[in-house]
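Presenting chain A:
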Amino acid sequence: MKVGYYPGCSLEGSASDFGLSIAKAAELMGVDLVEISDWSCCGASAAHSLDHLLSIALPARNLALALAQGLDQVVAPCAACSNRLITAQVEIKADPDLGARVEDIVGMSLDGDVRVLNMLDFVDVYGVDTLKEKVTRPLEGFKGACYYGCLLVRPPKVVQFDDPEDPKSMERVLTALGATPVDWHFKVECCGAGLTMAQPKIVARLVRDILRNAEENGADGIVVSCPLCHQNLDMRQLAVNAEYGETHRLPIYYLSELMALALGASPKDAGIDRHFIEATERVASLGQSGKK
Partner candidate 1 sequence: MREITGRACRDLAREIHEHSGLQVEECYQCGKCTAGCPVADEMDIPPNVVVRLCQLGQRDRVLGSKTIWVCAACQTCMTRCPQEFDIAKLMDALRQISHREGRVNPEAAGMAHFYEAFLDVTRRFGRLSEVGLTALYKMKRFPNEVMNDVFLAPGLMSRGKLHLVPKGIKGASSVRKIIDRCMKESHR
Partner candidate 2 sequence: MAEETFHPKIVAFVCNWCTYAGADLAGTSRIKYDPDIRVIKLPCSGRIDPLFLLQAFERGADGVLVSGCHPGDCHYTSGNYYAQRRWIVFRELLQFLGIEEERVQFSWVSAAEGGKWAEVVNDVVGKVRELGPFTRYKEIVR
């Protein structure tokens, strides 16, 4: 299987572990990720906060590149990226004038259809059952709290992904990997990633609530599919502990890390050793029994 790939800026930086694990997982899944050549930043939250036109034009450049490269499906693992790319597509479809204007600004054609996939869409397209068959180290006994955050599910009319209040697709994947999803209540609460730098105090509060609910419901770790969520929940834990005098040490995993792991990769190859909160220990020994 061949599919386009838009890593997005953070996978080259603070979320290198995400990038690494995706590459590994894809390799083990036998998927060929074709990177959009010379892709650029999608503008994320900055663009739509300061300039609407720009918030469409920046993603549009990458969509145009993908089309020029003849890609009909592109995985954008970062929830913010996929969200912005899809938003751009939706707005351009809804308003042809805007489309024309953007084409002119970008200097490239936007004719044609390219489907933007977030990580879960991607697994879905690949086939959860196919994935399940490929599992060599079922993550038996691992209890994960699937965390979707904001940008995967909202705005529902735009992203058209799963149930905005109680999504289940990540749970399905986790189950396929042999792990056990826990029932908890902060799946789609905001972690405040967008405010990380300027509003640390707010972010600490939001992160804390999420951590606590996951812990209360007996999770071994939180599973995410967005670099911003991960950065926040993983890196901020220390800040939270400092702020509230608590001792949270809840590992935060990328879904792709667990995929890679279950498909046979070592925690290191999956990038799990790169977290701030130690995360290798809990998963290192998983599924050894079932190893083929």
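By definition in this document, a contact is a pair of C-beta atoms (placed from the backbone, for glycine too) under 8 Å apart; a residue touches a chain by one contact, two chains touch by 3 or more; residues count from 1.
Regarding selection, all candidates are chains of the complex that A comes from, given by their letters.
Please read these numbers as outputs of a predicted model, since none were measured by experiment.
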In-complex contact of chain A, chosen from 1 or 2: 1
Residues of chain A touching candidate 1 in the complex: 9-10, 12-17, 38-41, 43-54, 57-58, 61, 105-107, 150, 153-156, 164, 188-190, 192-200, 202, 206, 235, 238-239, 274-276
